[in-house]
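And now, chain A:
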Amino acid sequence: QQASDGVVKIGILNDQSGVYADFGGKSSVEAARMAVQDFGGKVLGVPVEIVSADHQNKPDVASSIARQWYDTEKVDAIMELTTSSVALAVQGLSKDKKKITMTTGAATTDLTGKQCSPYGFHWAYDTHALAVGTGGALVENGGNKWFFLTADYAFGYSLEEQTSKFVKSKGGQVVGAVRHPLAATDYSSFLLQAQSSGANVIGLANAGLDTANAIKQAAEFGITQGGTRLAALLFTLAEVKGLGLKAAQGLTLTEGWYWDQSDENRAFAKKFMDKTGRMPNMIHMGTYSAVLQYLKAVEKAGTDATEPVAKLLHEMPVQDIFAKNGKVLPNGRMVYDMYLFQVKKPEESKSDWDMYKQLAKIPGDDAYLKVAESGCQLTQ
Partner candidate 1 sequence: MSSAPLLEVRGLNAWYGESHVLHGVDLDIREGETVTLLGRNGAGKTTTLRAIMGILRRREGVIRLRGRDLLGLPLHKVAKAGLGYVPEERGIFASLNVSENLMLPPTVAEGGMSVEEIYTLFPNLHERRSSQGTKLSGGEQQMLAIARVLRTGAKIILLDEPTEGLAPVIVQRIGDVLVELKKRGMTILLVEQNFRFARKVADRFYLMEDGRMVNAFPGHELDARMDELHEVLGV
Partner candidate 2 sequence: MAVGTQYLAEQPKLRTSSMVIGAVVVAALMAAPFFFYPVLLMSILCFALFACAFNLLIGYVGLLSFGHAAFFGGAAYFTAHAAKVWGWEPLTSILLGMAGAAAMGFVIGFLAIRRQGIYFAMITLALSQMFAFICLQVPFTHGEDGIQGVPRGHLLGIIDLNQPLAMYYVTLAIFLFGFFAIWRIVHSPFGNILKAIRENERRAISLGYRVDRYKLGAFVMSAALAGLAGGTKAIVFQFATLTDVQWQMSGEVILMTLLGGIGTLIGPIVGAGFVIALQNYLAASDFPVTVLIGIIFVVCVLLFRRGIVGEIMELTKRKSKQSA
Partner candidate 3 sequence: MEFRGFVAVKDVTLSVNEGSIHALIGPNGAGKTTVFNLLTKFLTPTRGQIVFKGADITRMKPAEVARLGLVRSFQISAVFPHLTLLDNVRVALQRPSGLATQFWRSSNTLAALDERAMELIDAVNLSSYADLPATELSYGRKRALEIATTLALDPAMLLLDEPMAGMGHEDIGRISDLIRRIARNRTVLMVEHNLNVVADLCDRVTVLARGEILSDGSYDTVSRDPRVREAYMGTEHE
């Protein structure tokens, strides 16, 4: 039994101050600490330490932090990695450095597709799951002419691509798309462009505050009154809370976890709430689960060396509060069940965080791409 350099160090690298700070941010660091605590605080007889940093959604900032963590601070694995551009950069660097990453904050399927890594794991939702869930629900309700408002980076491209594919496969068409930079402030001109394209669904292939702002401004310009529907392709509890039920009501969205689904969830959520002042969303939970699973694998491998731990992570089933009967594909994709929710009307909500009605459960095998379709070269 051996852990190199007397400590197992896990880095939580995420957005703590930018447009995606609510997705995970400092609360995710708390979730990781809870996982360490729940695991017992030590592994292989050495303490487990959590370090964290804010990457400001900049891949270059993230990769130089990661590089330094690996080179000089003995960090063994990095988790969360909000934002696809960051996740791809850090996973790529980690592949060269032979270190494990477990992504919960980014969505692009490229992480386990074209740019997959033997040491990279994708632990929560991805763009395919969102396309199938939210995209599917809208197509079923007659949304057959789509216009995309796409965040101009890996995540946006991937979400637009997956959703378009899905829409087209169901007989719909895509009438146009515009790309906007991360954290654009004014979406009104993009929305007008979308409106004049004759689309009946505006697919918001962005996230966080970007999506929230687009939704608000769509209302301002009477776009939804005109019968055009908005597809908030990535929207979590945190954004619904930020936007408020009044503006968000009726939106359909896909998430992988909700606090009010079971007693177990409610109990965990309360603990989390006490520490952070908010209910966890699927990203907080994903980070919790990733840390926990990593520690389990280290324990089982009897070492924190990358190769054996990565091998075990691929093999071990995932069974915790976040994922029931989760399994990890050879490309690093963790497959588990997703849910389709609808945001409640204000009058339906009974408490502060009572916001979702569950519409459907999406079995993991439907939500996520098969290895063969993923385009990952590792496994051939």
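Picked so that all candidates are chains of the complex that A comes from, given by their letters.
Assume a residue touches a chain if its C-beta (ideal position, glycine included) is under 8 Å from a C-beta of that chain, and two chains touch if they have at least 3 such contacts; residues count from 1.
Keep in mind that what you see is a predicted model, and the values were worked out from it rather than measured.
Enquirer: Could you sort through 1, 2 or 3 and say which touches chain A in this complex?
Expert: 2
Enquirer: Can you name the residues of chain A that touch candidate 2 in the complex?
Expert: For chain A paired with candidate 2, touching residues are 53, 57-61, 63-65, 67-68, 71-72, 84-85, 88-89, 92-93, 151-154, 179, 181-182.
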